[in-house]
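Yeah, one chain of the complex is gone here, protein chain that is, but the others are all in their spots.
After this line comes chain A, so read on.
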Amino acid sequence: MATASPAGEAKGGIRKWEKEKREEEEEEEEAAVGAWAGEEAASSPWALRAPRKKAQDEDPVEVKLELHPLRNRWALWFFKNDRSRAWQDNLHLVTKFDTVEDFWAMYSHIQLASKLSSGCDYALFKDGIEPMWEDPRNKRGGRWLVSLAKQQRHSELDRLWLETLLCLIGESFEEHSREVCGAVVNIRTKGDKIAVWTREAENQAGVLHIGRVYKERLGLSTKTVIGYQAHADTATKSNSLAKNKFVV
């Protein structure tokens, strides 16, 4: 996906949205929609809302189905490596979403992971959990880590990251989904990494279930082994030396 044009549209979209919100305060909703009739309205959120409202009287089932709520609200973070600034100052909240459709809207309007510069990260976490070890819901936890070879950035990275996102928002780990805190993709010259973070490294049943399902969803061969490391261990050692608490 090229960023240039969707991102350009995004900006226009925001402006329209803001303008329409102001109008909403003053006028009837339908009048506001009327003001945006025509070519521009086709891509405006209100253009979709108007027919929906109308249709509601006729077919309430179909109308409400246009948005599919997620179990959790999620926050997407972007981290940019700038050594002149503190780590936390490099962390930017991109957006939050809580429906399937809003997830795709977000995904379609941001850069693909493989196109980010080295040193950057994306992180998707449940709303309220910060994408760092220090967060109370992360500090006793750990991560399933998938390390990629350099050449996999072009062939695999975006697919694996999207699959990771779908596992999270779709709550793919049955009752253990509540153990999941989020996921991170690190773009690094020496090899990219994707990890799913869970909240309790000692919860063996939960961690192993998540690991098995995750590995299968990524389509990794049975020969490939992925490891789970407790954040407490990772924090005290350099990443490559952190020992695996579990493997699948």
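Just so we're on the same page, a contact is a pair of C-beta atoms (placed from the backbone, for glycine too) under 8 Å apart; a residue touches a chain by one contact, two chains touch by 3 or more; residues count from 1.
Here is the rule we go by: contacts and distances are computed from a predicted model.
The complex includes a chain that is not drawn, and of the options "Peptidase S26 domain-containing protein", "DNA 5'-3' helicase", "Eukaryotic translation initiation factor 4E binding protein 2" or "Cytochrome c oxidase subunit 2" the UniProt name matching it is "Eukaryotic translation initiation factor 4E binding protein 2". Annotation: of A:T95, A:S114 or A:N203, A:T95 touches the absent chain (contact as defined above).
Residues 3-4, 6-14, 17-18, 43-45, 48, 60-71, 78, 80, 82, 92-95, 97, 99-106, 108-111, 116-117, 120, 163, 166, 169-172, 177, 217 of chain A touch the missing chain (whole complex, contact as defined above).
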